[in-house]
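Missing here is one protein chain; the remaining ones are kept as they sit in the complex.
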Amino acid sequence: MASIPVEHGLILAALLFALGLIGVLTRRNIVFVLMSLEVMLNASGLAFIVAASRWGHAEGQVMFLMILTLAAAEVAVGLGLIIQMYRRFHTVDINVLSQMKG
Amino acid sequence: MLDLIWLLPTFPLLGFLSLVLTSGNLPKKAVAVIGAGSIGMSFLVAAIIAAQFIASGDDYFVIEVWTWMSVGEFSPGFAFYLDGLSLVMMLIISGVGFLIHLYSTGFMLDDPSYSRFFSYMNLFVASMLMLVLADNLVLLYLGWEGVGLCSYLLIGFWYENPANGYAARKAFITTRVGDTSMAIGLFLLFTQLGTLNIQDMLHAAETQWPVGSGLAVAASLLLLGGAVGKSAQLPLQTWLPDAMAGPTPISALIHAATMVTAGVYLIARTHILFELAPNVQLLVAWIGLITLLMAGFTAMTQHDIKRILAYSTVSQIGYMFLGLGVGAYSASVFHLMTHAFFKALLFLGAGTVILSLHHEHDIFKMGGKRKQLPIAFASFLIGSLALAAFPFTSGYFSKDEILIGALEMDGPGIWLWAGGVLGAFFTGIYSFRLVFVVFFGESKAHHDEKEVAGFSMATPLIILMVLALFGGLISIPVDSVFNHGGEHEEHHISALMHGIMIVVPLLGIGVSYLFYMSKTFSIENLMSSSLAKSLHKFWFSGWGMDALYQFLFVNPFLFLARINKNDLIDSFYSGIVALTRTANGLVARAQTGQLRWYVMTVIGGVVLIVCLGVLL
Amino acid sequence: MILAVLISVLFVGGVLAWLSENLDPSFPKVVALTTMLISVAIMLTLLGESDSEWVASLNAQWIPRFGISFHLAADGLSTLLILLTGFLGVIAIGAAWDEINDRSGFFYFNLLWTLAGVVGVFTALDLFLFFFFWEVMLIPMYFMIAIWGHENKNYAAMKFFIFTQVTGMLMLISILMLAYFHYIQFGWLSFDYFDLLNVSTSGTVSMWMMLGFFAAFATKLPSMPFHSWLPDAHSQAPTAGSVILAGVLLKTGAYGLIRFAVPLFPEASMQFAPVAMTLAVLSILYCAKVAFAQTDIKRLIAYTSVSHMGFVMLGIYAWNEQALQGAVMTMLAHGLSAAALFMLAGGLQHRIHTRDMTHMGGFWAKVPRMSFAVLFFSIAALGMPGLGNFVGEFLALLGAFQASIPLTVAAAFGLIFASVYSLWVIQKVFHGEYRNSDFDDSHLSDLSRREMVYVASMMFGLVWMGMYPQSFLDMSEATIQGLLTATESITSMAQN
Partner (left out) sequence: MIILFYLAGAVALISTVAVILQSNIVHALIYLILSLLAVAVVFYTLGAPFAAVLEAIVYAGAIMVLFLFVIMMLNLGKFSVDQEKSWTSGRVMLVPAIMSAILLAQLINVLRNYEHSIDVVEVGVLEVSALLFGPYVLAVELASILLLAGLVSAYHLAKK
């Protein structure tokens, strides 16, 4: 089988991560923010897989599984919160939540 | 009976306590009985003790009632020490004190705070007796502060008028300056000599310190500080004239007869210490001389009857200091006694005048009162004669002795003598100026008032008249106190000197007669030149000392107090608080509540950390 | 055992007072007074025991793993201060009797807990326990100021809390360091006072540790420049709070200096003594001057407290018999005179609802008994011989004179300043002409009989201290002799 440079895999992960970050930073719609977060989580999972295949180990996949679980739980809770927010404020605009201001 | 000496201060103290505890609920009769009676009892006991003591022939008698405090070597007791000096003092205080109390029962009759007055007076007498009978300096200090306190309370007795309060505070604080110096003196004496018992201390000083040693100089200077404060000598004399704000019997008792002579007593008591520091002793003489001259000048310019007497008191105490300075201790104490007689007489006479004329103080608004106020006139005449040292009155003997003492001294003695004689000339002028202006000439106002002098007021005056006239014949038993070691060298005083001392006061009286009685010379002419005017103003203000102190001490203190009312140090802590608040405000501004802003800052942090990681 | 009982009586009494409020709002004060009287009775049993050694010692394990024990004991000095605490506790309850009607249960709870803390501080011989009590007495005090204080109470309470807490933390660090050094030198951890006395420390480290203690105690005392919490706390605190604060809490600082700061670090303390004495003198003079400028009567008294406590610190750092006895006497006498003045000022405020002296004047005619009382205590405060304060200040200065002449001379000027401000109060409030334009004088009545009893008892105490101080001096003598002997070698070295 042909070989893929590790750094390319990692750079792919980094690129995805950065894109997700831009999403988190720029979107005002909270659903988009959550989606962008998913992208970031996914990117970090990718980095684990890359690292795992560099060494030919299975641990990376285990970690990915953990991240996956985390993402699932996070999305469930996050979406629940979004629903609550929408009920209370009738918007998905994240700026409305700035009442948290200390 | 000598053991019962503790009863002396106890009677007035009991009087004080009972008057305070009943807090003005007693009828005035009862107050008068308690107030004057307690002092009378004291005098009785004092007289008996004095008789026994003299009969016993001992030099001294000590009794310790209880140990006050005992800390290491420091163990002053509540102990009384009786010798010739304290004997004389205790008799003067309780005797003259009793007469003045008696007088006060009439004088203060219309005052609503009758009971308060007598309670303070009793406390004063108790403290004063404590002062003169104390066997150690700490107990003496107790009496010393106690009389100062009573002086404060009584000067400010009529508290509604803020000016009285001011005078009272001025008196207390000024003397407190002296007291502090004295307290430091006590610390020094104890640290160096290990005891504050007066006799032990003097003995130790005599054996440990050579004449003129620095420690002796320091100690005696510090004690002198206390003495000049209490006795209103230069440079702390400014409080006494203002102290006349109190009721007149107070001025007689505290500010003429007893308390102000405490300084004289202190120096006489510790004269051995002063002899170890000859320069300081000479300083005492010069202080006395300068004070007596300055006060003499000022007394000639005053209008207020009590202020004239106040300055004359300052001046007469100057004589006593002069006497102490030249080593004529017994003469000083003798003068102290005669002064107590005639000055009490003068003040009480002045009280009668003032009371009769409805609190008129200005002598130029009186005049020709000798018919209207016969008892007061007699008091003033006799008192002024004694004050001016008219031959064979009491004042003549005592002042004469002081001046002779000055003559006997080598070196500057002749100058001190000359100054003292000049002072006597002024005394003649101002004392008879008062008599002539008030009692002779034509009556200017207050034509109808009757003299207010009931039995209780007249009796003390008459007794004091007798004492002022013949008190000079009393011989005081103080030789054993002052003539320790060394034969007293007899000097021959020429008849010329004697003649001068007799004639000069008479000259003064004569000058006063020419100005104020026969009007041969006119004050107006004398006052016409601007120099005379400014001099008059200068003397009238007491040589500008008040203004000087106001400028030097009071104003800076007030200024410092005012600018720092809110405690600068607190602003340091407020500064910390303000800084924290500002920082908090800055950081809180980052808390926008915008999720994206938070994420941005997180990213910023990550970027920064990674940067550092890459660079370092 | 007595001491443990005493402290627990106070703690339990506090809880009971709080609970009893549910039954009837007037119960707490009765419960508190009863508790206090029981405590005083217990305190008096201490007197029966010998003064020369530690009495009523109780040494139980608490947290043995860290060498922390529950070690209480009292010697003469402690006993004196405990008695003062008991006496002023009763007075404070009296001061609060009519004044506190709101949430009185919690108030008396705090009052009693503070006193329990104070008694603990005076008797704890385990440094950890000491620190524990140190905190116990502060927090209820904070509540007393913050809840029942006057117009600016939150600021004052917070300031009080932060000052004492920050410096208390410094002390905790020092305690821990000291225990650590003990561990290094002896191989086991101990917080016991007597064990820690054996720890030999020197050099910079010991100086820093000493400074940790000093900061806590000097803040409590208070001394320049840590004094600025006091005027605020006093002017805002309820009367009972002021009484306890001035009468007892300030004394814990002085006690700490005598018991811990100097004996634990004799060498560092001797090196530091000139600085401490200078601070003391500055306190005396500076605060006397600031006091004079105040128009708020309670602030004024607060500043005078600082000034007088300067004499205590001066005496402590002079570290000889007269000076220490003077410091102790000043503590006791000032405890009474300042407490009395605060009580009277509080009573005045309660009557006319202002503390501003510029509105007052001529009260003598209206309230002669109160005026006489204030006069008496002002006179006591300015050091009139025959009253307790004189004995204390005179002895302190006498002792300090042997240590440093210039500083003592400077401190003696405090006597002059004291007369300036004391008489100023009398003049402003009681003398002069009476005018009631600036306040409502419908409640301006003279001292009630109950107040008279309190005031008279304090007067009696001061006269006793002034006329026969020996009864107090004898009690503290053994303690002071012991301390002086223990540090003798070092102090004599420092002096040479």
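We call the chains A, B and C, going by the order they appear; numbering starts again at 1 in every chain.
Keep in mind that, in the parts below, a residue touches a chain if its C-beta (ideal position, glycine included) is under 8 Å from a C-beta of that chain, and two chains touch if they have at least 3 such contacts.
None of the values given here were measured: they were computed from a predicted structure.
Here is the thing to keep in mind: the chain we left out touches A, B in the whole complex.
Although one chain is not drawn, its touching partners on chain B can still be listed: residues 596, 600, 603-604, 606-607, 610-611, 614.
Against the chain not displayed here, chain A makes contact via residues 1-12, 14-23, 25-29, 31-32, 34-36, 38-39, 42, 45-46, 49-50, 52-54, 56-62, 64-66, 68-77, 79-84, 86-87, 92-93.
Here is the rule we use: only the chains that are shown with their structure count from here on.
Our note on geometry: chain A versus chain C, Cα centroid distance of 62 Å, whole angstroms.
Residues of chain C found to touch two or more other chains are absent.
Under the contact definition stated at the top, not a single residue of chain B touches 2 or more other chains.
For chain A in complex with chain B, the touching residues are 21, 24-26, 28, 33, 94-95, 97-102. Contact residues on chain B toward chain A in their complex (touch as defined above): 588, 591-596, 599-600, 603.
Across the interface of their complex, chain C is touched by residues 20, 23-24, 66-72, 74, 78, 138, 141-142, 144-146, 149, 152, 156, 159-162, 165-166, 168-169, 172-173, 176-177, 179-180, 183-184, 186-188, 190-191, 557, 560-562, 564-565, 567, 569-570, 572-573 of chain B.
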